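The structure appears below as structure tokens.
With one protein chain held back, the other chains of the complex are shown just where they sit.
Up next, chain A:
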Amino acid sequence: MSRKIVKNVGTTERIVSIALGAYLGYNGLKNLRYQSVPALLASGYLFVRGGLGYCPISRWLGKKDIHNPAINVKAVMTVNKPREEVYRYWRALANLPSFMPHLHEVAEIDERRSHWIAEMPGMGGKIEWDAEIVKDEPNELIGWQSINGSPVKNAGKVQFYDAPRRGTEMRVIFSYHPPAGGLGTAAAKLLNPLFKGVIENEIYNFKRVMEAGEIPTTDGQPAGKRTGKLKLI
């Protein structure tokens, strides 16, 4: 096989795989019977997985490399306000926390650079990073990314188009990646699918803040005893 294998099992997981493989193999060989065959096969698989750092099953499940999982959220929406106004609000990055509550604060250092403070699930507290605007075409496009050395790599892009009679069409991409290698686990924890849903909702909040001036909520309203769960079907 001449194709280069892309590793998709992290260091910790490789050590665990080899340890588990050794345990199963030892037990299987100690009292060798027909029933031991599955355990021995599994042991072999775990040894290969740990040794190569590549797992076909993980790959099949969608984990293509060690850097995964990352969060990439794409959203399109139409905001019933003129393009200039919509662009201006987003371009003032300090406004982002007004519709993205997971961002605690975004402070603009100068024209291009900004300091971000975020609270993220699983991170136990705030994380901070610096970002810079890498592309800025007034009323058309804003692109930013965190600068090197951030604990979490964040990047995003917003494009603005006219929607005749209906304001502005927007395409938004928002992404979080844990930095390559190193510092894996803590940063990786935040990148769960639930967080993706949160970001998606928060991007949609932009429209609500721009149009209605507030984010609709029921948090804090009265209710009777919640004796059962919400059932969608």
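The rule is simple: a residue touches a chain if its C-beta (ideal position, glycine included) is under 8 Å from a C-beta of that chain, and two chains touch if they have at least 3 such contacts; residues count from 1.
FYI, contacts and distances are computed from a predicted model.
According to UniProt, the chain absent from the figure is "Threonine dehydrogenase", selected among "Threonine dehydrogenase", "Sugar ABC transporter permease", "Electron transfer flavoprotein subunit alpha" or "Fe-S cluster assembly ATPase SufC". In the complete assembly, the contact with the undisplayed chain comes from A:A223, out of A:I5, A:L194 or A:A223.
Among A:E13, A:E119, A:D136 or A:E200, the one in contact with the hidden chain is A:E200. Although one chain is not displayed, chain A still touches it through residues 78, 80, 166-167, 197, 200-201, 204, 207-208, 211-233.
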